[in-house]
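Worksheet for the structure shown next.
Note that one protein chain of the assembly has been removed; the remaining protein chains are unaltered in position.
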Amino acid sequence: MSLDDLYREVILDHYRHPRRRGALEHPDAHADGQNPLCGDEIAIDLAFDGDRIADVRIRGRGCSISQASASMMAEAITGKTIADAKDLMHRFKAMMDIEPGEAGLDAARPGAALGDLEALQGVRRFPVRIKCADLPWATLAQALEGHPPA
Amino acid sequence: MSLDDLYREVILDHYRHPRRRGALEHPDAHADGQNPLCGDEIAIDLAFDGDRIADVRIRGRGCSISQASASMMAEAITGKTIADAKDLMHRFKAMMDIEPGEAGLDAARPGAALGDLEALQGVRRFPVRIKCADLPWATLAQALEGHPPA
Amino acid sequence: MTDLSHLRADFPLLQREMNGRPLVYLDSAATTQKPLAVLEAMDRFYRRHNANVHRGAYALAQEATELYEGARAKVAAFVHAASAREIVFTRGTTSAINTVAFGWGLYHLRPGDRILLTTMEHHANVVPWQLVCRHTGAELIYLPFTADYQIDLEALPGLLDERVKVVGLSGMSNVLGTMPPVTAVAAAARAVGALTVVDAAQMTPHSPTDVQALGADFLAFGAHKMLGPTGIGALWGRLELLESMEPAEGGGEMIRDVGWNESTWADAPHRFEAGTPPIAEAVGFGAAVDYLSAVGMDEVHRHEAELTRYALERLGEVPGLTVYGPADVAQRGGAVSFTLADIHPHDLATILDQQGIAIRAGHHCAKPLHRLLGVPATARASFYVYNTREDVDALLPALAEARRLFGVS
Partner (left out) sequence: MTDLSHLRADFPLLQREMNGRPLVYLDSAATTQKPLAVLEAMDRFYRRHNANVHRGAYALAQEATELYEGARAKVAAFVHAASAREIVFTRGTTSAINTVAFGWGLYHLRPGDRILLTTMEHHANVVPWQLVCRHTGAELIYLPFTADYQIDLEALPGLLDERVKVVGLSGMSNVLGTMPPVTAVAAAARAVGALTVVDAAQMTPHSPTDVQALGADFLAFGAHKMLGPTGIGALWGRLELLESMEPAEGGGEMIRDVGWNESTWADAPHRFEAGTPPIAEAVGFGAAVDYLSAVGMDEVHRHEAELTRYALERLGEVPGLTVYGPADVAQRGGAVSFTLADIHPHDLATILDQQGIAIRAGHHCAKPLHRLLGVPATARASFYVYNTREDVDALLPALAEARRLFGVS
């Protein structure tokens, strides 16, 4: 029974106690994401300090997977450079089979520290739910568009 | 082979030499009929003398069945009272299985003189074509609507 | 209790396993499964009688035309239309409502006019009207519902006046199960000169429909929610209304004559059926109403009412479970929406799916309604002729497992 793999303790913890929840008064970047088919919503505020993501705030509603993924993502990218955050995004998408690439974790890469996000690997066995896990990341990609400015 | 029954000499004769063709300058009644599915067209002009159909003129384009039926109808109703023409219409429709009723001809009825129109009986074996035979009659019914005035 | 379980053998898909369990299909409000009689009717059409309709002077085309128009007559009889000419075949319920919105609304609505909808409408009965409002300057107003999920008839007189030209309401809510008193609303609408458009997507499949008795002006429904194929639905309309309407789409078959700059239209219903229609689908739709008629729509309704009563009872046993919809089975149909503690409906659906149970989770194309309910999503179990008490029973351990996984006490 793989449901226990899907609903790991850490996922339910992030779902029930989402990290970095709220809004920034003057965000440097913002994006709204939505999965129109299930109605899940994510809003991301970012504050930059040079090329570094200094602060992250998340709002949203949805299933345990999308909300836990958002919470974990917020934790993981806070303090990272934009480049490292993008790197992490690709690592995550590779792990989830959303993008081609190595799913394994190469500790030498700066964006490799998936941390709690590894708990989302169980979602891969539930293809319908992969979009849920990806929603915060797709929203982040939107927020980071044009950052750093070319 | 029933095609010889369908394309009887008299039908082809009416098709090639349509009777009472043309227009009336001041018709007392007029109607345009069309079968939008095959494109056949009939236009009927009527002149009344009291309750009698004094003159009939027909224009139209279409298959041998619709055009022959129109020509035969024009001959058959000329000089008849409106009531007799309507009677004839019902006799015709009954013969063609378009309306319920006796298909046979009862010589005692004033509208019974189908004459050449009997030749159209062969059409009954070709259900797709019954509408063709009926088109002039449906148009006539339109032209006679409100005649005699109630 | 009515027993229709012998029907299950007619539905090949219900013999399937899902995730190692026998499939328990509880999503018929989204789409129903199809009996063999429907599949065979369509297959036979393609193997023996396929041709384009209305166009050919050859026997095969005549056969196809008779089957197509015969299906129209069957659907007309099923809803007690005055004649087959009152049935327009459309792509589905959504398309049928759009046909009214764009064929009637676009040409008759003006700034200051109002369209009255209920707050429990499916997007299919909201968005077409929003589009038409944008084009015409008319505005939408909404009839609320009461604490027991019934449309608020006391609020009706205050909203329904001469400014209202169209009243749109669902014969049964696909979320709440509510079956509003359509006849009373249609009569009130008529009294102020408004047309009533009934979204019968969830009504016609589940109980006898008599358009004469309803007193409405338009009724939209679809085949795939009543054992028929995808790709086809029907708009019933009063003939004189249909004859006065403009087509929403242009093309072949719907014309009387085509000039370079203008055209004239064929009579109803063909005026509204531009291009080659869904022919095999019509044949399948006809077979579906034959199947339902053979079961008997009263029987269908009784069966579902009993199942719904049982489901509400059993779900009532689950701690933390909230049902959204009327408690009184006499006033509701068999779509049962619920939430369970703080478990998101999507998670519930995944957990139930692992037990072979198919339920739906989400906003069910009724986002405005969910905003009123104060939840972004609900889980929904819905029933049809082939469902049994055992299907309902299967929900219980699965919901218990959800509670365990989420640590809900």
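The first chain written gets the first letter, and so on, giving A, B and C; residue counts start at 1 in each chain.
What we mean here is this: a contact is a pair of C-beta atoms (placed from the backbone, for glycine too) under 8 Å apart; a residue touches a chain by one contact, two chains touch by 3 or more.
Everything quoted here is computed from the prediction, not taken from an experiment.
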{"item": "Among C:L140, C:L239, C:A341 or C:V375, residue touching the chain not depicted", "value": "C:L140"}
{"item": "Selected from C:V88, C:I232 or C:A305 as touching the chain missing from the view", "value": "C:I232"}
{"item": "Selected from C:G251, C:G296 or C:G316 as touching the chain missing from the view", "value": "C:G251"}
{"item": "Listed residues C:A37, C:L159, C:A274 or C:V408, member touching the removed chain", "value": "C:A274"}
{"item": "Contact set of chain A toward the excluded chain (per top definition)", "value": "34, 36-38, 127-129"}
{"item": "Chain not shown, touching residues in chain B", "value": "1-4, 6-7, 12, 16, 37-41, 61-65, 67, 126, 128-129, 132"}
{"item": "For chain C, residues in touch with the removed chain", "value": "12-13, 16, 18-19, 23, 25, 27, 30-31, 33-34, 39, 42-43, 46-52, 55-61, 91-95, 97-98, 101-102, 122-124, 126-131, 133, 139-140, 142, 222, 224, 229-232, 247, 249-255, 257-263, 274-281, 346, 349-350, 352-353, 357-362, 365, 367-368"}
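By definition in this document, only the chains that are shown with their structure count from here on.
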{"item": "Whole-Å gap between the CA centroids of chain A and chain B", "value": "78"}
{"item": "Whole-Å gap between the CA centroids of chain A and chain C", "value": "38"}
